[in-house]
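Other chains dropped; remaining ones untouched in position.
By letter and in written order, the chains are A, B and C; residue numbering begins at 1 in each of them.
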Amino acid sequence: MQKKKVAIIGATGLAGQQFLASLARHPGFEVAALAASARSAGKCYREAITHESGSLQWFCPEPLSPALADLPVQEARTFDARTVDLVFAAVESDAARELEPIYARTTPVVSTASAFRDEPDVPIFIPGVNLEHDGLIAVQKARRGWQGFITPIPNCTVTGLAITLKPLQDAFGIQSVLMTSLQACSGAGRSPGVIGLDIIDNVIPYIPKEEEKVQREAQKILGRLEGDHIVPANWAVSATCTRVPVLEGHTEAVNVSLERSASLADVKSVLAEFGRNFISRRLPSSPSRLIQVTDEPFRPQPRRDRDTEDGMVTTVGRLRVDPVLSNGIKYVLVSHNTKMGAAKGAILVAEHLVDRGLI
Amino acid sequence: MQKKKVAIIGATGLAGQQFLASLARHPGFEVAALAASARSAGKCYREAITHESGSLQWFCPEPLSPALADLPVQEARTFDARTVDLVFAAVESDAARELEPIYARTTPVVSTASAFRDEPDVPIFIPGVNLEHDGLIAVQKARRGWQGFITPIPNCTVTGLAITLKPLQDAFGIQSVLMTSLQACSGAGRSPGVIGLDIIDNVIPYIPKEEEKVQREAQKILGRLEGDHIVPANWAVSATCTRVPVLEGHTEAVNVSLERSASLADVKSVLAEFGRNFISRRLPSSPSRLIQVTDEPFRPQPRRDRDTEDGMVTTVGRLRVDPVLSNGIKYVLVSHNTKMGAAKGAILVAEHLVDRGLI
Amino acid sequence: MQKKKVAIIGATGLAGQQFLASLARHPGFEVAALAASARSAGKCYREAITHESGSLQWFCPEPLSPALADLPVQEARTFDARTVDLVFAAVESDAARELEPIYARTTPVVSTASAFRDEPDVPIFIPGVNLEHDGLIAVQKARRGWQGFITPIPNCTVTGLAITLKPLQDAFGIQSVLMTSLQACSGAGRSPGVIGLDIIDNVIPYIPKEEEKVQREAQKILGRLEGDHIVPANWAVSATCTRVPVLEGHTEAVNVSLERSASLADVKSVLAEFGRNFISRRLPSSPSRLIQVTDEPFRPQPRRDRDTEDGMVTTVGRLRVDPVLSNGIKYVLVSHNTKMGAAKGAILVAEHLVDRGLI
């Protein structure tokens, strides 16, 4: 099969770099174009990320692919999306709001930005969770008169939460959710991100707009596609989002009130078996399971569990009865915020869309 | 007024050292005796905490008082508690179970250990929260035939939680509480405590027995003394206790379902004004307020707020409506686990008992 | 004695805040004016450091003085230095190069910036080390036709190094110095400073321009004033400067080749007794000793030793013979980079200048 040509917009940023790293040897996607702001345009990629001190500003653990390093960087504003089959957009929300509709006129856009997540005709995909929302793509294209479309992935804090709530909702129904997150520094990026003076020996108990995103996006993702729109889940999430001195991997303490009583054994089984159908499709970036449930009392830990299957597995542990909530259970999860929660998750979404003929 | 003579049992350990540091210049207590295990007995204190490498194993930021450094260390098992007016016990739970009753036959014991917290005739004191439980002391003395008594302080994770729940219970009633803690490493002590290989760039999502202690102790502390026993609070706490790479200061994300609806302004006012009567007694170790409520969106932070009034103030921030719980509110607190939550809190309890003529 | 009126330029930055914190209750200096960039000008100080989110961007552990919080912030470019007796400048090097000469026409300037450190008529002061270089002030005023003058303090990495080298040079002579620093994050400030993603679980082995500054400034500070210029010390420093995950306090491993052989006992004695004359002047910000020498094998440690006498003491430990260098000794020092190495050090310099009638 011929590889799809893809562009990475915002290629010089941290999220953009993760796309480059994840696509360097991808069997189905060929990175055909890179774009960034005017400052980088006209340089080759390696040059664009080289600081005047001579330092190569490449931040992924994977080495920079020499072939990609030689690609020219185009200007995002003038990039012609018709030259590719698919655009991966990894820009800030303001830029996304401006740029993504331009690309979408002609070309599908899978985005990490929040700009369009709240639009009624835009699905927020998580692999294995709500890919059936892709029915909304036709609605979006028709309504907007686009040949392409925009599909964002969610805020990285929502990813692991929604992955674990989905099987619970399907099996037992959900009444309400409380969640306290202990989020990694990488979620804040590098410009300037979280500075060492603020986070060493410390916790920052607030991440602007994060708790609202968790609430809104979780309800939409776990909502039901009805005709031309999504009916959001009718339960609420009460979130407290904090930042801790961890590099990668969000930890979340989750309390769920189920609609129907369930034993811990049943809950465990439902979590562990979640996503069989999706997994069986063996898409290139798919892990062998969506959720790993552990009985280790001291797990999951972000440093020790985040990299399971290259960050594509959500690890759940400390499954217990919640003594306060009606039909309450509680657990702790670890989800890799810059793998399944960002570029690699977006790539897996795109693999699904290609597989379904939507790209 | 003549100073009360006090002994510190477990003087060489981390909690014991905090007693020495806090009592070095105390206006009402004179450290008259130090005791520890047989290994240290017979040495002067400085010698007892000097490692064979020549390193002085003193871990408080305050300097070691030269006068205390010269005191002889007695053996805890044979220490004669009649030589002092009061015993501060800072030993592990197993040792406390054996030693504290021996001392209590003749002498009051204020303890940081968990050994007796669950006994029905033993109050668990938090300054300003439940000191009226001291009515139980006479019951305990009578029942056990002791001239002294045992009063433990709670687990350090309970301290800040109970301090903030008490005014809410008094003003609005409580239906239920959910709490996720992000606890400091100092809570685990030094033998071996939390090792760097486990906690750097990581979260440990489990602290053995901690969640059960939070539940039991909070209910007892916020219970009502009725005659010769305490009727525990009838609401439950669902706790998830985690360890984070923070040196001192427990952070807790708390969700409370109140019995009666309350505006955030009312909740804030009730928290900020809590403890006026206790504060007005101006006991030597008392802070000028029990709770500081902050509107700063990014506070409280353990590193920046733990040392408020030398660690005796609980800081509450991020006060919000909880969208999930009935009459729900939520907030984040920071409490200094080795100041108000340990030695200095125990000393403040003892100051109360002296003031009330119970010591 | 009437207090001197002082201005703090760059008052909103991290170094500027440290001046405010250190001067809030100073017996000899009254903060009469605050200045910063145009963005802050016209606001009161509290407003100027309040982020749009409502967060007060105050980063010192000391609380912000309410009186200083109410002061208006003037624009640095148009600030009239004649309104004060002394200017403390805490701005970046480029701004310092432009602004400091304007102030110095009329008013003495004590600066933390590097802009003028290399000018031949500008002394770089460290309290107790080279204050006799103040003879250069008259030269500078005459040559430039200024009523005021500029005296910078050194790079914070030089401070502890020069304080420990000075007594060695005086007593034994120095042939050469090698130094590897393990520097705290606060040395890099907050804009953006060192980000958590770079420094957690990591070392950054390079700090731009730092090693050259160490070499040049150490030689000048330990040079000899001859007539109208300073003859730099004739020995070189080979420095390797690294950044480590420490908040405050620079640690430096120093190897010195002395001109004359010296026993470790002699070296220790010379270090411990250094600065007696300066100390005896009892200037308000002066510590009771400049150097504390410890025999504790595991000290000095930045976290445990940086705050000795509020950060004004350099702690030296691990004093050993160097087996490689001629007449070699080696030691490890800890110096508080944002106390003696920044604002408080500059204030102590100013106290000297006032005491000598130079301000």
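Just so it is clear, a contact is a pair of C-beta atoms (placed from the backbone, for glycine too) under 8 Å apart; a residue touches a chain by one contact, two chains touch by 3 or more.
Predicted, not measured: the structure shown is a model, and the values here were computed from it.
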Overall copies of the shared sequence [whole complex; 3 in view]: 4
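Heads up, the rule we're going with is that only the chains that are shown with their structure count from here on.
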Type of subunit A:subunit C copy interface by residue overlap (half), same or different: same
Rotation angle superposing subunit A onto its copy subunit B by C-alpha atoms, nearest 5 degrees: 180
Cα-centroid distance, subunit B relative to subunit C, in whole angstrom: 41
Cα-centroid distance, subunit A relative to subunit B, in whole angstrom: 42
Whole-Å gap separating subunit A and subunit C, where each centre is the average of the chain's CA atoms: 46
Set of subunit A residues in contact with two or more other chains: 201, 208, 245-247
Parts of subunit A lying in touch with subunit C, wherever the complex brings them together: 53, 59, 185-186, 190-201, 208, 245-247
Subunit B residues within the subunit C interface of the complex: 53-56, 61, 200-201, 295-298, 304, 307
Partner subunit A, residues of subunit B touching it in the complex: 176-178, 180, 182, 201-206, 208, 215, 236-238, 240, 242, 244-247, 251, 253, 255, 297-304, 317-318, 322-325, 328, 330, 332
